[in-house]
Structures are given as structure tokens and as C-alpha cells.
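Only one structure is covered here, and it is reproduced in the block below.
Just one protein chain is left out here, and the rest sit where they should.
== chain A ==
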């Protein structure tokens, strides 16, 4: 018979089944016997051992938190370090009545209700035998006060702990960021295994962006403790692995020069090392002291920072979106040359205003009487608006958008810092999509002088300047120079990420115009040229104020004073071997040439002198 159509044999099948049931039953008996043997081993042979562990001694596993990686500047100065401080901690398991203990502690030391709340929340996350901090940064006096009454507080003790400290305070607060206590929302999403014993997490800046590297790996200790919960014997220890140290490209000396030079102005300064994309200066003024955030800032302090009209928490260099004003002119001039809609020698008469055909409205130049006959070089040097109205009209908004986009206007530069914003470089599509309106020719004109919808961050301006200085080589700006741990060193950046195809002659012409801004007889930043032995290429800008967009409330009384224009300046130097690109924004500083340019000059000078000194 064909095997394919084998006939079922019920009798044989049921006999087979019975034998299999018997086999399975034997297997089950065998395995259950195995379980019993193991139970006998645990409950009879090992009973005494485990009973001791259970009754008098208990094995506890206590986490050993890793030391957080240190953040250095490019010259190895500590921007974020770990310093030992005294912290008052409670081990809930050893305290009979926590509420009573907290009340008594409050009578003894100055502990706010907020701190108590925070402690209670944290306690719920931790295992009951984990030491949970209540108060940090105890003064010597407080430590002494507690030492006297310590016997009356079982389960409460003062420990020396490593706490994050930012020695430079407000100077680099926006770059380095800060760590803070892990909050409830974070608790729900964090891999808790990694954070055992760790109470802090990076909240902003490099601390947040590079959290994974800085954190390290937790270790643990298996401790045998007696009935009084005192450790009597360490059974095993797995050492924690410290987080990686991070070296920034930032130069804290230059950062200080920029920060001080901004002096009374709110604003930002960004400087980029052109050849590597490393950010040398990333200053946003005013800054804030990040140190109170580490131990838990009080609601009052935080509210004061948030409600301040100067908005110190706001990272202007990264997130401040300003109309770039005339600083866009060199880029648009280059666009005109590259698209072939104009020539470097193209001349035009500037009467002080510009009119669209068949429209009465006059688009004014910043100079009332006009600049007279100007070519592109003059137009950049003197920042002639009329010349650029005409150029913008010739280019059209979409070409302007397409070209500026390559220089990262209107999109993130990709810097390694959380929270970067896009800025805005308008186009017809953008307006249709977001405003549901058609594009008007007049809007093309004002886009030509960096007004209207256009918005850029200081970082974007510095990055675009660096890109121009390197003839279209786009290097993503970065703040981290290297990540160094016990096992590896990771260098970051330095390679070109893209190349914008540009004609060398065109770029040279634009740079010539920018050089004349500083060194030409009628340049808008002429005063810069006096004290230097090398050449700077730059461009001033003055942005009409519509104040930066933020959610915070605005102080009505201050508006009058704050109607002054923003002063902008972009520059790179030296012209023939570009090393450093800079962008400055001084809010309500008035004119770019008189306020912003000197700040850029100080940074560039300090940087180039440093380099000169460093060479033998």
C-alpha cells in the first residue's frame, strides 16, 4: 500500500498513546523528585545558613553609584566637577516612624516642605534599605548640630558625597548645563537599573546631551548586616565604572572675554574654529548660576529666574531667533553671483529708497540721502539696502531660500547640544503652508536685507560665516572635542560633512567686500581695523526689533527702552588663512558697527594672539 495513504490503526494508536503517557508520567515524577531534592538542599541542609541570614544577619545589596564624568574645556580646565559635600540621608527601613523623624529633624535644621516632598517621592522609588538624601550641602555648623543628637535618630546619618559643582557659574551655564534630581516623569522612562544609587541626571546642555557617556556604570556591594542593620561584613563588591570625561572645544578664557565684552547688553556670542567646526565661544548673556539646581532649587528661586525680564535661563546662542538684518547680505550677494542674475561689477544708483514697478510704496534705505552710485563691493561695504532690494527682486524668494538653506539658514546646524531651533528662511511654500497666504513681491525685498520673516540664531550665523570662510565646506559645529574613558578615547568632528559647489572667484569677491567692511575707508565696521596687524572680514547688521519669541510674560514698562534695534556682527579672520568665525548679537545695542563689532574684535584678537603665543 502507498505509505501516503496510511490507514489509521486506532488500537495501535491508543497503545502508543498509553506508552507515551506513561513515559511522560515517569518524566514528571523524575522532575518533581528533582525539585524536592533541591528543596531538601535549601530547607534541610542549608536551613541553618539561610535561617541565620534571615533572622540575625541579612544579605543586603547596596548600590555603589559611579562617579560622573568631569567636563573640561579645551585646555583642561574643569567646567563641571565632583566635590565632596555633606549630605543628610535617611534609611527608611531603619526608621520606625518616618513622619515623626522628619518633624524632629525640621525642628533641628532648616528643612523646607519642598525638600520633604522631594525626599518622600524619592523614597518611594528607592528600596527601603537605600540611603535617601534629605538635605545636601550641609554646613559645618549643621553637621555639628546633628552630630550631638545623632543617637536619637537611628537610620539618619550624615554622609560625605560627591556633588556636582560648576566652578565657572553663570559663565558657561548654557553650554555645560546642569544636573538635577531625577523627577517623577523621568523615573517612569529611565532604565532604573542604570540609575541605581544615582539621584541626579543631566537636565540641560552638555550634561543632558552626553548623559549616557557621563553617567558611568553602577556597581554594588553585597553586605551582611546584623540585627541593628549595621554592616558587619562585605561579601562581594563590584566596583562602579566612572563616567567618561568630556573635553569641550570651548575655551573658557575666550568665553569669559566674550561674556564680559557683552557687558550690559543681553545677547550672545558664538565663535567657531573654522578648520574643525569646534565651538570656541558659546556665550549667552545673562547666564545663571547652575549650582543651586544640583541640590534642588527652591520654587521661589526658580520663579525669580523664570520671571526675570532678562530671561537668564534662555540660551540665546542656541535658541534665540533674531532677524539677521544686513548680516545676510554677503550670502545673498554670493547667491546673485552663483545664480548668474548679477555681476560683481554691476552698478546701481541708490537714491535712498526703492520702488517696485507700479507701486507707490517706498522701501527706504537706512541712509536717508542714499549711497549714490554703488557696485556690489560698495553695497556690502556700506550695507546699501537699495542694492539688495534690487538683487532680491532679481533672485526671487525661492532661489534665495534654496541658496541660504545650504548655509543652514532656516534649519538646525546639528550641533551636539539639545534644544536647537530651526530659525526661519521663508519661501513661497513655507508661507502657503504655515500662513495660508500667497507670497508678495514686497516681502522678497525685505527678505533681501534680512528682515521680514527671516530669523536666525547666533549659532546659525557663526556657522554660515565659517562655511563661507572655507569656500563652502560645511562642517557640523560641535562642542565636544573628545570623550575619554578608561577603555577608549573618542575624538569628534573635524571633517567636512558637505561641500557647497561655489565658484572660487565669486567667494573671493564677496570676501573682498567683507574685508572692506572692516578695512575699507567707508566700511561700517572701520574702527575695528585700527589696532590689528591682520585682516578681518566682517559684516554689520542692525535688526529691527520684534522681540524674540518666548512663552514668558513680557514687562510692559520696559518696552519703550527695548524698542532699540539689535546690533549684529559676523566676521572671520585672518582673511587669507581663516581660523575663526564669529557671530555677535547685542540685544538693543543699536548699531552693529559700533557695539557688536568691537566684541567680535576682542574675541578674534584674543584667539589669534593665543595661537601666536602657542607657536615657538
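Here is the rule we use: contacts are C-beta pairs under 8 Å (C-beta built on N, C-alpha and C of every residue); 3 or more make two chains touch, one makes a residue touch a chain; residues count from 1.
Going forward, contacts and distances are computed from a predicted model.
This complex has a chain not shown, and the name its UniProt record holds, of "Sugar ABC transporter substrate-binding protein", "Peptidoglycan glycosyltransferase MrdB", "Ion-translocating oxidoreductase complex subunit A" or "cytochrome-c oxidase", is "Peptidoglycan glycosyltransferase MrdB". Annotation: of A:25, A:159, A:349 or A:434, A:25 touches the absent chain (contact as defined above). By the touch criterion stated above, the residues of chain A touching the omitted chain are 3, 6-10, 13-14, 16-18, 20-21, 24-25, 28-29, 31-32, 34-36, 38-40, 42-44, 46-47, 49-51, 53-55, 58-59, 61, 63, 93, 127-128, 193, 196, 218, 220, 222.
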